[in-house]
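Got a structure for you, questions after.
Let's look at chain A:
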Amino acid sequence: MKRFLPTTMLTFLLLLSASLAFASPATIKIGALFSVTGPPSFLGEPERNSAKMVVDEINAKGGVKGKKLELIVYDTQGDATKAVQAANRLIKEDKVVAIIGPSTTGESMAVIPVVEKEGIPLISCAAGSKITDPVKKWVFKTAQNDGLAVAKIYEYLNKKKLAKVAILTVSDGFGSSGREQLKAHAEKFGIQVVVDETYGPKDTDMTSQLTKIRGSQAQAIICWGTNPGPAVVAKNVKQLGIKLPLFMSHGVSSKKFIELAGDASDGIMLPSGKVIVSDVLPAGDKQKKSLLAFVKDYQNHYKAEGDHFGGHAWDAVMLLKGAVERGADTPAAIRDQLEKTTNFAGIGGIFSYSAADHAGLGKDAFVLVEIRNKDWTLVK
Partner candidate 1 sequence: MLEVRSLTQRFGGITALEDISFAVAKGDITGIIGPNGAGKTTLFNIVTGLYTQTAGAVLLNGKDISNLPPERLAPLGLVRTFQNIELFGTMTVLENVMLGLHTRSSSGILACMAKMPWHLREERLIRKQAYEWLDFCGISTLAEQKASNLPFGRGRFLEIARAMAVNPSIMLMDEPAAGLNNRETGELAALIRKIRAAGVTVVLVEHDMELVMDICDRIIVLNLGRKLAEGTPREIQENPAVISAYLGEG
Partner candidate 2 sequence: MLSAYREIVKFLLLVAIVLLLPLLIQEGYLLNVMVFVGIHSILALALNLLLGYAGQISLGHAGFFGLGAYISGILTATYSINPWAAMLAAATLVTLLAFIVGFPILKLKGHYLAMATLGLGIIIYIIFNEAVDHTGGPSGLSGIPNLSLGGFSFDSDLRNYYLIWTFTLVAIGLSLNLVNSRIGRALRAIHDSEVAARVMGVNARLLKVQIFALSAGLSAVAGSLYAHTMTFVAPASFGFNFSVELVTMVIIGGLASIYGSLLGAALLTVLPEMLRAFQDYDIIVYGLLLIVITMFMPGGLVKGLPGVLTALRRKAAKEESGDA
């Protein structure tokens, strides 16, 4: 007990000295908060990979206006507390001019008060519409609002004259946002949610929920989640012999889902960013060039398929690059320039920010795809 004070003080001093950072003026520091580990690592990992990749590329080509970009990534583990701590560190110690991320809506909402107070632009990679609605001065986002994905499905249902749906959503941030949007948009499309069920992120059997759905009036099933849950749902649907059309969310628009669901994936439809169908897009598509470049680079760098989550980070870096190219180098100037972004064709869609819109995407950001023979096909 006697020695606690020296020990404590020593610890503090050590931390203090360890945390003194060096600043080099020839670079532009960009901070990034991604949930590289923890439950949302399916978002954070491709985001970090993509951000690093594109920053390296930019630097290899000589940087932006002669200045190199320096990307500082902190892992937030999906935890709001860690996200806020890391945001503070980026702003106050690393002195970054802008922050990319965080990966999830919850973490983004946690970080917003910090960046708003400190006056640092934030480009969130999370989808929740409340991030930019209402518009906050310093906050932008690249991920498409979940509502847009919902609208894609509902439009299709309208076309097929299916009015009653059952929704099955995962009880995490992604699923609960989807569930909110599914219910919020239903009325507008004349659709009725007749069953509203959820499942846990680590659940291994959803037959109970699906049995309930089977016993209902539902004409279609919409499942909102990220791997591996939806694959289990797909298999369970097949097991129970349910013949209703099954829709997934953009949360599983990667080959991984097809691998996990196997044969059960056949016939499933989902709204997706254009990444996965970049090669079959019509030549006139404005995004096609960006998409093809992203997919090719990601494959080269990481020997893995790039997905649209990584695309969010790619877009964010490119948007920042654009702002810096237009002459901005302080946080305030970058914010102003970001807001002036128009018609930037990125991975997630075509971005046009304005003072009234910090989400910047129209509904053409999504396409509806169907899985046939373990591959994607565009649903016209």
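Following the convention adopted for this analysis, a residue touches a chain if its C-beta (ideal position, glycine included) is under 8 Å from a C-beta of that chain, and two chains touch if they have at least 3 such contacts; residues count from 1.
The set was built so that all candidates are chains of the complex that A comes from, given by their letters.
Computed from a prediction, not measured in an experiment: that's the story for all the values here.
Chemist: Tell me which of 1 or 2 touches chain A in this complex.
Modeler: For chain A, the touching partner among the candidates is 2.
Chemist: Give the list of chain A residues in touch with candidate 2 in this complex.
Modeler: Result: residues 1-5, 7-9, 11-12, 15-16, 18-19, 36-39, 74-75, 78-82, 84-85, 88-89, 91-93, 104-107, 109-110, 112-113, 117, 128, 130, 171-173, 175-177, 180, 198 of chain A touch candidate 2.
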